[in-house]
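Written out below as structure tokens is the structure these notes cover.
Complex shown without one protein chain; remaining protein chains in place.
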Amino acid sequence: MTLVWLLLIPGIGGAVAWMAGGRHPNLPRRIALAVLAIDFIIALSLIGPAMSSAIPAGHAAWIASFERPWIPQLGISFELYLDGLSLVLILLTIALGFISVVISWTEITDRVGLFHANLLWSVTGVIGVFLALDLFLFFFFWELMLVPMYFLIALWGHEHRFYAAIKFFIFTQGSGLLMLVAILVLVFVHQQTTGHFTFDYLALLGTKMNPTMAFWLMLGFFIAFAVKLPAVPFHTWLPDAHTAAPTAGSVLLAGILLKTGAYGLIRFVVPLFPDAAHAFAPYAMTLGVIGILYAALLAYGQNDMKRLVAYSSVSHMGFVLLGVFAWNTLALQGVVIQMLAHGVSTGALFILVGALQERIHTRDMRQMGGLWGSIPHLSAFGMVFAIASLGLPGLGNFIGEFLILLGSFQVGVPLTVIAAIGLVAGAAYALLLVQRAFHGNAAPHDETAAKPCDLTAPHLLVMAGLFLALLGLGLYPQPVFDQVAAGLAVVQHDGTPSTGPTTQFAEATP
Amino acid sequence: MNTTFEISAVVAVLATLMMITRPSAVHALLYLTVSLLAAAMVFFVLGAPFAAALEVIIYAGAIMVLFVFIIMMLNIGDAAAALESTWLQPSTWIGPSVLALLLAIELGSLAVTGGLARPAGSVVNAQAVGLALIGPYMLAVEIASFLLLAALVAAFHLGRAVMREE
Amino acid sequence: MREFLWLVPLLPLIGSVTLMLGAGRLTMRLAGTIGAVSVGLAAILAFTIAAGFLTNPPAGSVYQQTLWHWLNVGGVSATFGLRLDPLSLVMMLVITGVGFLIHLFATEYMEGEDGYGRFFAHLNLFVAAMLLLVLADNFLALYTGWEGVGLGSYLLIGFWWRDPANGLAARKAFIVTRIGDTALFLGLLLITSHLGTLNIADAMQHATQSWPIGSPIATLAAFLLLGGAVGKSAQLPLQTWLPDAMVGPTPVSALIHAATMVTAGVYLIARTHALFLLAPAALLTVGIIGGATLLLAGFSALAQNDIKRILAYSTMSQIGYMFLALGVGAWDAALFHLMTHAFFKALLFLSAGAITMRLHHEQDIFKMGGLARRLPVAFWSFLIGSAALAALPLVTAGFYSKEAILSGAWAGGTSGRVLWLAGVVGAFMTGLYIFRAVFIVFFGEEHGHVSGRYGWRITTPLAVLSVLAVLGGLIEVPPVFGHVTLLSNLLAPVLPATKEVTDITPLLLASLAALLGIALAALFYWRPTQRPAETPLWRFWHAAGGFDWLYNRVLVRPVLWAARVNSDDFIDSFYDVIAWATKAIHQQVRRTQNGRVRWYTAGLAIGSVSLIAIAVLL
Partner (left out) sequence: MANVPLDQGLLLAAILFALGLTGVLVRRNLLFMLMSLEVMLNAAGIAFIVAGARWAAPDGQIMFIFVLTFAAAEVSVGLALILLIHRQNPMLDADAGDRLRG
């Protein structure tokens, strides 16, 4: 039942915030903060070892579960399961949601109630995605999280917001359609072989089907998640969406929504179609590596600061793709850390860009420069998070990249070597951002304009908190490893190809 | 009786042809009425006297009267007729005529090859129709009455809008 | 005292964090005090620990301290641990000792600068990272320190951030070294994957057990580590960043780009010598890189007019010596030279800084001249530093350490002899280029009136370093002069012994070469000279062999070009084509929606006709 509350609280909170918006603009903000704080506490209370009893054999990783029939005629049930992996991502979701509310305090002044409602519903959808194990329910939440996000971009965004919002929606919706088709075909195939019509993930695991069919179904899921991740060449919606989105939207998008793609790959693509996924792994890893380098190159070429950060996000997600399809414990643990660290560091960068835009009304780095002199705190944090995102050891991103590359090194040495070039590329664009925005000569227009004010206390607190989180992930990531270990072990067990041990997989790498 | 049918049919077709070619609304309306009366004759020949009566009373009677009212209200006169003549250029006829011809050929060929040649040869009188109407078709009658009610309300509403503006 | 080892890197870190948090609120005096005192305390602690270590060595001369378990996942585990053995002890002493002196110098040198507190925050951060680098007991912590010093270097090169050129130099330094770091990173992956441990000592032990000498995998691993080392130590082919890094404040150049960080590569190779011994090819490459770099840098230094660039090239050249020593297996000699080099190069940079701070940061040696009388303190310290750099026989520390390297090379077979020759030529060049600078700067005619006294915070470090540059070599004296082996005895437990050379020929030849260089410099530059003509040869050496030009053409420009050309992401145009096609079709199809009832009716009719036609005809 806890899991239901986890979903209901932000869901209902959103409606309440909407209604409260008419009374006083601060009311929805406070409500959203309270709701997310309560939700966070509930989620925190779930930290702990997996349940030992009442769980199907071989799936001993669930921490909590909730199951009720929903549309029994069609084999659809309201089925929520939580393991360490979901829990960690849910905690990230709620925390970033909380931060989004804080940093929108001054930025959003228009239709405050509706904004926070959308924010909370988006969070609800994401939590649902991380919890749902019934494929129908999963798809339901998958679509549910898009709609509020669409409105966040379209209603409170910056220039080209409708273009960006529609592009975002079409990409994710179109790929979602592929996934829906794949889900339905999978269910029918399962029915044909077992005579049992069900959308239950646990039942659908290990469905026997011919390799061609498995490959196409796997591809349907893969594309849906690859678009969300996003992996090159499905990434082009992301820079536009980020550029147009309000700061909170960017934070949610980068920090959370992208993670659902990675989560889907780990939870669904590989376990449901182990053989197909492993045959496909070399190509997926290649896509990941291409993404790392190509997005880094793009990031280097941007003038818009937010686009730069967005492309850096794509580059980081390339590591995630590489790690997921390396499919060993090291790489998967690395993926989890990378997701958390990326959520924090990129989220922080987006917050800073948003704060900067609020102050100097531009994101164009050609019009910046020398900001260190006028707004040192913002600049210092900008530098800190830029450096975090280039993977400085001691901060979370490094642990993620190290483990991912260590894991993929066992599987494909050439790919890992090429991916490692991304470390250099990351340094190039991250430092370019610092140089162009914060260092160098002050831009000419700065002289006449009023001096922008530095970060205020709430922003400083948020930044400090995010930095400490990164530091924690970088210096003592073990609690995270321990929390997700059981869940990953089960997923890995399910995802092992039937044809043989994982060593075969190593040989399949180009 | 065959002859009656054929004459009626020819009259109906000719009258309709005239109707769609007349520039004057009143003339067209008169031809339409003739066409409807001819259709009523056909019904009678086919053994549907009740339908024939309805055709005369409602169609040729009530509905045509409505048209007449409207023509009178709108005061459509010679200017309109002249405009109509300019609209009725031969070139505008070609496409629709070909299309209609095709349709007629298709439907006609279906009718001829449809195997309907043997008539049952009996009259279905008003009583039979009435019994069926309030028997198996009860629900349809109700729906039709709703339709009429809706039309009544709609016509009233639209007409009132006209009156208010005037 | 040993159990407080963790405080050694932590103290500078605390200083750094305090300064960062207090940025803008601390007075200049307080900030300087925090910066210097935190390193000073670390130095005192380090020396106390060293005293304890020397008088009462722990078992196996290794003291291990595990702070916490960093990660343990999928069979890979790493602790956050420190390891104190003679090698890291020497490094720790050099870093904290020289580091403290430079901090002290900087408190006066940087006075009045904007961002005084930030300077010390970054400098302290650097010291902390450097200490972590040398004290780390596993590769991951080592890599953390390794990247940390890179960050410190980046921050301090770009300290005067208002000038975009400084930012460019800082980024160049970071990115070029990052290329090397990535090789090191891959090396870590290889070692971890194949040896199953991140602990350096364990890995070395496993490597010697499981990999035969000359095995490809050991060679590969050694080459990857070497990649990291050449990046950090500014050796060929990743040397181009160091001269540009001189745009940073002079104390930074002294600490980071002379005394400590750039020697990290030497430390790394010494630390993983077991691996390099398994890979003779890699070890030979180390020597060749060292030899080539020392010659290239030596010639380049002769073609520079900027005093700091001269010193930068001399640093490259001297680290080349250390690499040469590593390459021929003269491990102690490399470390010995590392130590003495830290003394005299810090001295040279600080005295150069002392000069330029009185010249409004003018660094062109041809605009100086006749400073010997005006700035005696700077003159004498620079002279002592130069003598030590040129390895003036018997009276300087540089002589003993360079002699150790050259005799090591002499003993190293044919390849050793070739490298020895390179070393001797380099010694000649060293004498020539540094005394060229000495004569031009301190003698000849004066340009303008220069005066100024130095406070104790500048003179004390100069004095201490001068003494060290003269006497520091006495801890290791070759057999011919008395045979002192304090350092090699200390290092014996961690580094393999070097063959002793009793032949006096190489020593004499090398000394002669150095003296010849100095004499030649005196001959050419004693009298005031003109700025050298820009001949093609001069330009070639001025640009240090044109590596920058080459890298610009081959790597930087293509990437920049690609980034600029593709800044709109050509993949998006694929989706744009889909969108465009949809729009184009829409434009055509919307014409059917012309709002005319009859048109729609016609459509309906055509549809019906066609459908019925299908039904009838088929």
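Going by the order they are written in, the chains are A, B and C; count residues from 1 in each one.
The criterion applied here is as follows: contacts are C-beta pairs under 8 Å (C-beta built on N, C-alpha and C of every residue); 3 or more make two chains touch, one makes a residue touch a chain.
Bear in mind that the values here come from a model prediction, so they are computed numbers and not experimental data.
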Omitted chain - touching chains that are shown: B, C
Contact set of chain B toward the excluded chain (per top definition): 1-2, 5-6, 9, 12-13, 16-17, 19-20, 25, 28-29, 32, 35-36, 39, 42-43, 45-48, 50-51, 54-55, 58-59, 62-63, 66-67, 70-71, 73-74, 76, 80, 83-84, 87-88, 92-93, 95-97, 99-101, 103-104, 107-108, 110-112, 114, 116-124, 128-129, 131-133, 137, 140, 144, 147-148, 150-152, 154-155, 158-159, 161-162, 165
Absent-chain interface as seen on chain C, which is shown: 589-598, 601-602, 605
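One rule holds in what follows: only the chains that are shown with their structure count from here on.
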Maximum inter-chain contact count - chain pair: A-C
Inter-centroid spacing, chain C versus chain B (mean Cα positions, whole Å): 99
Chain centre separation in whole Å, for chain B relative to chain A (CA means): 67
Mean-CA-position distance for chain C and chain A (Å): 37
Overlap residues in chain B, where contacts from two or more other chains coincide: none
Chain A: positions in contact with at least two other chains: none
In the complex, chain B residues that touch chain C: 95-96, 99-100, 102-103, 106-107, 109-110
Chain A contact footprint on chain C (complex, rising order): 20, 23-24, 68-76, 80, 140, 143-144, 146-148, 151, 154, 158, 161-164, 167-168, 170-171, 174-175, 178-179, 181-182, 185-186, 188-190, 192-193, 559-560, 562-564, 566-567, 569, 571-572, 574-575
Residues of chain C touching chain B in the complex: 602, 605-606, 608-609, 612-613, 616
